[in-house]
Each structure stands twice: as C-alpha cells, then as structure tokens.
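Only one protein chain is missing from this complex, and each of the others stays in its spot.
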Amino acid sequence: MESTILRTENFNAYFGTSHVLKDVNIAIERNNIIAIMGPSGCGKSTFIRSINRMHELTENATTKGNIFLDGNNIYEMNPTFLRRKIGMVFQTPNPFNTMSIYQNVIAGYTLNGYKLSKADKDVTVEESLVKAALWNEVKDNLHKKGTFLSGGQQQRLCIARSLAMKPEILLLDEPTSALDPISTSKIEELLLSLKDSYTIIIVTHNMQQAGRISDFTAFFYLGELTEWNETKIIFTNPKNIQTQNYITGRFG
Amino acid sequence: MTHLDAELSKLKATVIDMWNLVLRQLTDSREALEKFDKDLARHVLANEKRVNAYELKINMDCENILALFNPVANNLRFVLAVLRINYNLERVGDYIKTIMKIVNDSESLADPEDIDESQIRIMFETTQDMLTEVLEAFEEENAQPIRNIFAIDDKLDSVNRGANAIIAGLISRKPSEVINYLNLLSIIRRLERVGDQTKNIAEEIIFYIEAKVVRHMKTKNKLIE
Partner (left out) sequence: MKDPLRFRETRNTAFRIIVIFFTLVSIIPLIAVLVYIFRQGISVINWHFLTSLPKPVGEIGGGILNAIIGSTIIIVLATLIAVPLGVTAGIYFSENSRNKGNRSARSGVNIVSYFRELRKSWVYRAAHLGVDVLQGVPSIVIGILIYLWLVKPFGRFSALSGSVALAFMMLPSIIKSTEETLKLVPHAVKEAALALGVPYYKTILRVIIPAGMSGILNGILLGIARVSGETAPLLFTAFGNPFFSFSIFKPIASLPLIIFNYAISPYEDWHKLAWGASFILVSTVLILNILTKLVLKKWKVQY
C-alpha cells in the first residue's frame, strides 16, 4: 500500500470570485496526525472541507485542481461515496438529537439505507464507542437520547459516529475549541490512540494543541500553503517568517 | 500517561544512558592510569565521541520538548535541570579525555607509591562514588542522599589544595621525574573539576525536585532544608 494517502495538485478554491485557496500542493502520509494552522480567514477550514467535498455544498463555491485519495481523483468519485470514506467532526458537537446514543453511532448506516443485522449493529456500536473512549461512560444508557452528555462526551460521540463508518481519514475542524481543558486533553489522547489505524487531519487555532499531538503541520497564510514540515521543525526553526510570527503570537 | 510524560521518560532514560557511559569512562580511565594501559586510554578517548553525541541529542530533545509541549512546574524544572546536567556530564567526559591524553602521551608514569602519596587514588574513588550517588538520586528522584555530596566535595577541594605541597615534596626528592609529577598534578586538578561538575549536577537535582536554587551558596546552607 502506498504511503501517501492524500495528495493535492495545484488545488484552488473559490467562493464566487473570492480566491480562498491558491495552488495548494501537499502530500500526506498514512497514519500521521496533520495539523492545519494559520490565522483566521487563511483558508484552513475551506481546505479540509474540500477534502471531503463539503466545500461545494455552499452556494457559489467552486474549485480548480485535483485532490487524490489513494491515487483516485476525488472529483471523479461520487461525493456521497467519498464522504463515507472520510469522516468529519465539527467544532460544535452535533449529535442527532432525535436519536438515541445507539442510533447516533450507526446513523451513517441507517440513514444511508444499509441493512445490518442486530448483532452487527451491536458490534459496530460497541467497537466505535470503545475506540472513541466513550463506551464505559454510556454502556448502560445506550438507548437514551444523548442530551445528558457533557460537551466533551458529545464530541466523542460524534467521533464514534464517524469511526463507525470505518473511514480512512478523519477530518476534524477545531474539535476542541468549544470544550474545557480536561475534555480537550481527553480528546487529544484519543486522537493519539487512533493514529495507528487512521490518518488524522485536524484544523486547530490552538498552537499548543498542534505541538502536543501532530506529527506534521501545514501552515496557511492568506490562502497559500506557506510552510509544510514536521511539527518539531516548525516549532523550533520555521523557515518562513510568517510562520514564525504566527507561532510567537505576533498576529493571529 | 500523556504524550508529554512519555517524552519526559524517554529523555530521562537517555540522560541515564549518557551518565552510565560517563561513569564507565571514569572507571576505565582510573584503570588505564593505575595500569598505565595505553590501549585502554585510547578506547576511552574513542568513546568520548559518543559522550558528545549524547550531549547533542539531549540538547535537541530538550529544545523539542520545550517547543512542542510548553512544560510548566516540575516538568519545566526537569527539562531545565536536564539541560544543565547534560552540559556538566559532557564537561566530566572532557576532563576524562584530558586525563587520558596525558596518560597516552606520557612515556612513563610515576611510581605506584608516589601515586599513592599524591592521593590520586582517593580522588578517583571519591569522584566515582559521588557520580554514582548522584545518578541514583536522579533515577529515584530523591534529593535526600545527596545533601552530603557538598561536604564530600569540600574534602575533595582540600585534597586538591594540599596537592601542591605533596607534589612539590615529590619533585624535590626525585627531580628527574619532575614531568611525571607535573602530570600527576594536572590529573589531580582535572579530578577536582570532575568533583565540581558532579556537585553542580547535585545542585540541579535539588532544583528539579525541591525547586530550590542552591548554586553559589556556601556549603553549610545547603545542608539546611
């Protein structure tokens, strides 16, 4: 299996006439945690939303250039099929409030009309919740609605929901910005443990978070990928002056 | 265990490895001196490169930990202490190198009784004990046993001060061996510095564990907790 799981080729993204991402070229290896960083408005969220083609769901949003998943051009795939291979977790936890915890975890299957036997469903739910480090906290309440869960637990539920689809890549858009420090560190530990089986791409505003968990960091500035390197190197000796200014807090 | 804890454990293990290497160098250098074994001396000199390599690696690891994890409190003190201990160990390695160079470059050594009289053996033993004790304190993160290190180092200093007179005496008795005796004096000086560096390491460990800075204090004060 090739080690490069995701590759972009001169990728550009637009909202109407506004050029939000400019000629992004990046190659991401399997089983790494990649942090996407940069000041507000630099295109980080647009970038990961382009990976699972959620970007085009916005009105007037267009792209140019290619992205390859495992060597296959994602623009030649069916987008709904693509989104089942790439999981996404958002900034504010968004479990389906009309469904119980159990139903939430397998929502990806039931909403898409996949028929699973009860035994398969049970196994999938348990495995996903275990992987998301939530099983012990909810195993006695699987059929209740998730409204009693704390923010951090809800976010882990969303992660479990994405993991249940057995994706190859997990995209996370500032998953811990809305959470307290303890929940944040639990989720960071969780992501570290998932590294062996998944490739994780996380947009984060929090530099310390990027330092703590990521192997590689991509730094975006005004839509351009200005630096892409091992996190160690970016944090000790960035090559680009903008990266250094951002990291040392001179602008945000 | 968090990611940071894992990294700190690795760092500690690397420091211990370097420390054990330096200890072995010290032991080997003593043997090389007492047996006037030039092969062993050259072996020690070759190993000095490894000591330097460790120093570079530990420096880089500390830099990475500080940059990536922003450690605070005891974790921060640990990294800062390691940075300085790292430097001290490298200095010890350097002094051993100098001693071995002296052995390697000499055509002969002084007689064993003269070596005894110079108290080099006692100095070697003392520094070996000091370094081992401080290593144990580092491994077990217990600052108690090393509080008497400072007194021991003071004794080392007084031996060093008395060395001038002893060596002068030896020279006046056997002027033909003046080079050998001067070499002994050089070795004594280096060993005293090894003791000093070990004392510095002990100060760093107290800093890490008790958050007290005892550097530059007179000895008596360090005994008070």
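Should a chain be cited, it is by its letter among A and B, assigned in written order, with residues numbered from 1 in that chain.
Note that in this section a residue touches a chain if its C-beta (ideal position, glycine included) is under 8 Å from a C-beta of that chain, and two chains touch if they have at least 3 such contacts.
Given the structure is predicted, the values throughout are model-derived calculations rather than measurements.
The absent chain, not drawn in this view, touches the displayed chains A throughout the complex. The chain that is not drawn here is touched, among residues A:15, A:68 or A:135, by A:15.
Checked against the full complex, the candidates A:24, A:61, A:169 or A:191 give a single residue touching the omitted chain, namely A:61. Check A:26, A:107, A:192 or A:233 against the missing chain and you find that the one touching it is A:107.
Checked against the full complex, the one of A:87, A:152 or A:211 touching the unshown chain is A:87.
Contact residues of chain A toward the unshown chain are 15-18, 20, 52, 54, 57-61, 80-84, 87-88, 90, 92, 94-98, 107-108, 111-113, 147, 158, 161-162, 165.
Quick note on the criterion: only the chains that are shown with their structure count from here on.
One finds 50 Å separating the Cα centroids of chain A and chain B.
Interface residues of chain B facing chain A in the complex, by the touch rule stated above, are 2-4, 63-64, 67-70. Note for the complex: chain A touches chain B at residues 185, 188-189, 192, 208, 211-213, 231-232, 235-236.
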